[in-house]
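Handing you a structure now.
Of the protein chains in this complex, one is absent; all others appear in place.
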Amino acid sequence: MPETIATTPGTRAVPEVAISTISSLVTRTGSWKYQFPEYHDRVAPCNAGCPVGIDIEGYLNLLREGRVDEARDLLLAENPLPAVTGRVCHHPCENACNRRALDGAVAIHAVERAMGDLAHERPAPLLKGAPRAERVAVVGSGPAGLACAYHLARFGYGVTVFESAPLPGGMLRLGIPEFRLPREVLDKDIARVAAHGVEIKCDVRIGTDLAWDELTRTFNAVCIATGAHTSRALDVPGEQLPGVRPGLAFLRNVNSGKRPKLGKRVIVVGGGNTAMDCARSAMRLGAKVTVAYRRTREQMPAINEEIEDAMREGAEFVFLANPLEFTEKGGRVHTMVCERMVLGEPDASGRRRPLPTGERFTLEVDTVLTAIGESSALEGFFTDVEGADSGLRVDALGGTSRDLLYASGDVTDLARTVADALGMGKRAAIGIDRHLRRYHGDTTELNALRFADGNLSAARWLRRDPIRRTAAVNKVVTADDLNFTQFRRVPRHAEAHLESDIARRGFSEVNSGLSTADAMDEAKRCLNCGVCTECDVCLIFCPDAAITHAADGAYAIAMDYCKGCGICAAECPRGAITMTQDRP
Amino acid sequence: MSQLRIDEFIPENRLLASGHLACPGCAAPLAMKLTLNVLGSDTIVVMPACCYTIIAGPWPQSSLQVPVFHTAFATGPAVASGIRAALDVQGKHDTTVLVWVGDGGTFDIGIQSLSGAAERNENILYVCYDNEAYMNTGIQRSSATPWGAWTTTTPAQYPESSNKKDILAIMAAHNIPYAATATPAYPVDFVEKVTKAKAMRGTRFIHVLSPCPPGWKCGDDEGLELARMAVQNRVFPMLEVEDGQRWRFTMDHAGDLVEPYLRRQGRFRHLRAAQVAHIQAEVTAHWELLLRRVQAEPLVPAGVAVAD
Partner (left out) sequence: MKKVMVGNHAVAWGARLARVEVISAYPITPQTQVVEKLSEMCADGTLAACFIKVESEHSAMAAVIGASATGARTFTASSSHGLLYMHEMLHWAGGGRLPIVMADINRAVGPGWNIWTDQNDSLSQRDTGWVQLYCETNQEVVDTTVMAFKLAEQLNVPVMLMLDGFYLSHTAEPVDIPDQELVDRFLPKREAPYKLDVEHPHAFGALVKPDAYMEMRWLMQEALRKVPQALEAIEKDWMRMFGRSYGAIEAYRAEDAELLLVTSGTVTSTARAVVDARRAAGEKIGVLKVKMFRPFPTTLLRDALSGVARVAVLDRNVSPGHGGIFAEELRSALYDLPAAERPEIFGYVLGLGGRDITPTVIDDVIEQTRTGTVPSRADLWVGVNL
């Protein structure tokens, strides 16, 4: 435009003072940015760390929103026995919980327990898939067998469970004392499995009452979940003496209502849950109990709470003690001679290996209960199946080396916890479903059913995942990804326990859990790692007012104005926003 | 553990428009957004020369959906006094007159005007968003620049050699009804203070620590975390003073070391261990002074969360 010499005002509307007439929305400051925020739900570590494959973050989130029934249903989608696992699971979810770094892990097991109990009062509607013609046999009614049967029933199959004992439950009933798992709780959880149409036939021992061949002929698929019932031997002199007994057999007796005589002094050898259950049961029978363990407290595989309960109830612990032999007096065991150990380098399990020092010491004893693990050899059947002598070798979906023969739980060579058993049962169910529906082989596509590298989700397998997941990134959120400053410190709710001297006198449940109200509050402690809960932090902190509530309830980012500063991602409490250099 | 939703703790959120010209990661518009959300539309903003002169937007735009009077550097409180007087003459006693000023306009060139208004107890709300230097003109030192900091007028070979002016104590010494520190990094605390100030009459002063990524030489997304560090390590404690008499902390301060805070900012990168120790000693000494001033217990145990 040529310069002009103004002598009269023109027509351009410039006011006599600089008075604003429009907002700054005409300036598209979004063009400044070189990185873009995106809402990406990621995986909470509890979910990835749950062997059962429960969407823990998902149901805690529903509880936070007061959607209790939906939370219950989501829990039951993955776990057939929440009232059981809420009591006895070793809850690796809590070890993984990012809240540990803030003010203590969420008491997930206590919430699960409350939900499990709640589900007894307010049963979930039964979910059953379209009925399928095939029938599946499950051998064994422990957690693995029940999980397999439960999920298969929910997939639409007719399922029969064979149990050699008079009552279903397997190790839950025979191995876990009532003071940890009241029988009516177990019965109610099992009743829900049965309610899904699962037929449970007790007092039937396959191989004796029914031939294995007939079983494989009659049913389209078989899942073996017979468990591991043989206590490992110490292999030391004197182990055959009267008074030295496998702990598991002792528990089975006690849990069947018997009250064996033990004498005054009982030594329990081992550091796992069976050892703790033995110790606590023995104390309830009037014995003075010493636990001998060859490593130290830190390496004990038992659940921490159970170790604490055993200590509280009066068990003494002798650590770094390795039994060398048992001596006899009057035809019974009299002493246990131990070698003092010292901790060396970590072994394959990651725990520090106990090394002998040569120093010996002797403990006087009336009864020794050995609890150093169980072996899971099959007793004379399927000898051709891989791992039959030491624990069945199974693939990712529980398949054995024999076609349409699946296995899960302690009978396999995999981890031996209730949670692992439930997870394996579910995997076997998915494996059988997939197999019977004629797609077999490569399982990569199943990774979409996992929370990160965690267990498979049955809800996702059924395409019934009720939780909205936006552009989920299947990666675990670590504590570093979170912004703890956005959270208040709220202490973990403590469960109520029976007074120890009362607890010791009987087999009543020791841990009475959390009240429903406390459990709901505890659920609110969940940080919802990696999941947008619409907490508004991004909206509050965006310096460019570029984040708004979207019509669907989540957020919209006005990319015309977002300068890409990354504050939303940095301030997001849950790590649900990531900055990307790729233009969306 | 109720979840604080923006529509609960902030009544409206419409007065700050996008498209403003703050640098990415600047905390000033965040502070402005929170402030205006509390004050509402019955507010007139006085804006002396500062970063926000630019941020607000060039004519004919305005990113603030309330009346704004841009004015010369030293004049915020005086112009506000005039606006207040005119409003009072017009019977508009409830309109909030908000002075929105940087640290230069407060600590340096504007302190006479501020002191005058405070002495007269003018019925205005004065918010100093302190980014600790003349950032708009290119990071020159002000009397709010902390000891040891690099700026373009205090090069690393000869960094800032005076301590930051204790503006809160200066303002408290005017015995005004309300003086407080705040930072948008703790939005709930921030909003509570503005809400409290809004309900009062007379001169109310809020000293806001407002991180400036280009001036502090930190990442665009790091400013708020740095501000929280500055609070927790007691470089910038969260305080309020009523009537110049009653001092109190508005949250707990962890008492973290200052070194991690300093090390994360390029403006302090040159500091040697002895200089860091000096800063730590100064912070500790000032904290002890504050402890003597603060009589009441902390009001809020750790009430800093906006989410659960």
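Descriptive notes on the structure:
Going by the order they are written in, the chains are A and B; count residues from 1 in each one.
Throughout what follows, a contact is a pair of C-beta atoms (placed from the backbone, for glycine too) under 8 Å apart; a residue touches a chain by one contact, two chains touch by 3 or more.
Keep in mind that what you see is a predicted model, and the values were worked out from it rather than measured.
Considering the whole complex, the hidden chain is in touch with A, B. From the options B:Leu87, B:Ala169 or B:Met200, the residue with contact to the unseen chain in the full assembly is B:Leu87. In the complete assembly, the contact with the undisplayed chain comes from B:Val66, out of B:Val66, B:Val194 or B:Val258.
Residues touching the missing chain, restricted to subunit A, are 6, 9, 12, 14-21 (touch as defined at the top). Touching the omitted chain from subunit B are residues 41-44, 46, 53-54, 56-59, 61-62, 64-72, 74-75, 77-90, 95, 112-113, 115-116, 119-120.
What we mean here is this: only the chains that are shown with their structure count from here on.
Once the centre of each chain is set as its mean CA position, subunit A and subunit B turn out to be 48 Å apart. In the complex of the two chains, the subunit B residues touching subunit A come out as 1, 3-6, 10, 13, 16-30, 33-34, 56-57, 59-63, 65, 68, 70, 184, 187, 213, 219-225, 228, 302-308.
In the complex of the two chains, the subunit A residues touching subunit B come out as 18-29, 32-33, 64, 485-490, 521, 524-525, 533, 535-537, 539-546, 558, 560-561, 563-567, 569-571, 573, 579.
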